[in-house]
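Heads up: the structure comes next, in structure tokens.
What follows is part of the complex, with its chains left where they were.
When the chains are written out, they are named A and B in that same order, and each has its own residue count from 1.
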């Protein structure tokens, strides 16, 4: 892998189009914090597989459109070259595109929304990064969440873009949690990983895990561990089994586990326990925001991950030894 | 105009009552960022005309009460003398008074609410200014929005002040956008300007434009351009024509256009494109907040302007050349 990576980087230096592809691949990898083109390529394959298997190729197209528009907008806005090269201005645009294509019907309005949302996601990324810098926090996926919420809400007021069904529509009433059979449990764990990219697909989940492993085996392990903890605890707390089985209560916890366990703190036992606590509380926040947004027909997206990770990153003094430099 | 202004300032220096009137006129002008007594006088005439033409003189009275109470409260709270003299502690009180008189029925409770809200708007102004200083942001109309939301919500719990009809009550359901005839288009553009002061009145709009022109021709042009962009894009996105025609989707975008285009950045092509993007996104946020607050019967007020302008002001590094000193 390392030899391949070195050759790829030499090729990118020599060719502007390859360099642009590299930036966008890294942007895909950054959805799960990985600055690695091969991770991005495996993630892209997973998105393609998941979208086409679900009969929704517009989600793939929307994601790519959002990614490319965001990268181009970042260039026009003169962002930091190193951050741009690491894909930090692309992942929010990718997620905006995939989410809008998932929750709104296809049509000219959808493509306009995706382009607008992708551009604004760069503005929001610059703004969130600046607003949180004083607390040494990262923007995470907050720009994606804010911009997508606003566009989805606005779509309800505009005849041009009727909102379709919403992920959060279901869990309005507490229901008796049905039994969760072993197959459902395994499906729930894997789909918790693929739902980070809004897909309930086991093949895609394996591709995502492979992509993580290429860049960081620890990240792959924490993603799997976070998914296991999320599905187990959601089921024991009495969550609706349909939601658990589809991975809909697990994708934010997976991101929290990777972020707290490997990105911002150095892996270790003390950090693992703390990351586990943060992951567990992310399950609670996911359920809470589902209830909060249900009357508005709005999905919680990855807001539970953003809120919990910020909450668990602020008390840095408790982990001064384990804190990473970035 | 300049000679008149110099004579007026000399007269104010010599007379405390004139000085007090000057502060309050500038407070009216500051709703659209203009520190100019003549702008304030023209705006005051527009408010008077709009209120009386709508058969609602209590809106004029409420606004003046809020303005004067806020200015007096600021004096008691020992605010910075230069900021006080520029009218920066009056405009939120003016808007609180006009909004409460628009959305609540007249009566003793209304006047008490306006006085309380005006005083608290000064506290909120000091607090918002301090909270946002680290990011080099201004308080904008955030104090007005927060204080008015809280008082309008509380009024629903208090028998003393039944909430009347609300601006945001309408756009709950997506509707087929009817055709927008040229007369409706022009009315929508002008009323987008007068709705900054909660009035749908074309004569008032022309007075507001005249008041802007006196202090800053660029501000008048950006206000008009912002209104054009807002009405056009809201219509093309499929917004309800009644809302477009009444200027109800355009007043926050007008403020964003003036703020981004002329107040915080220096006018120019690059800034104009950026301000246009911010103005366009303010239309989206206006529609989004209308949907969000509809179940509560709460108007969005100028919150879309505040949120978008803050979002588009935070990424300063992208506009370091065009940034103004203030």
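What we mean here is this: contacts are C-beta pairs under 8 Å (C-beta built on N, C-alpha and C of every residue); 3 or more make two chains touch, one makes a residue touch a chain.
Bear in mind that the values here come from a model prediction, so they are computed numbers and not experimental data.
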{"item": "Subunit count for the whole complex, all chains sharing one sequence, 2 displayed", "value": "3"}
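Here is the rule we go by: only the chains that are shown with their structure count from here on.
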{"item": "Whole-Å gap separating chain A and chain B, where each centre is the average of the chain's CA atoms", "value": "37"}
{"item": "Contact footprint of chain B on chain A as seen in their complex", "value": "77-79, 109, 116, 119-120, 123-124, 126-128, 130-131, 134, 149-163, 295-296"}
{"item": "Chain B residues touching chain A - in the complex, by the definition given at the top", "value": "134-135, 171, 174-177, 236-240, 277-278, 280-281, 284-285, 287-292, 295, 310-312, 314-318"}
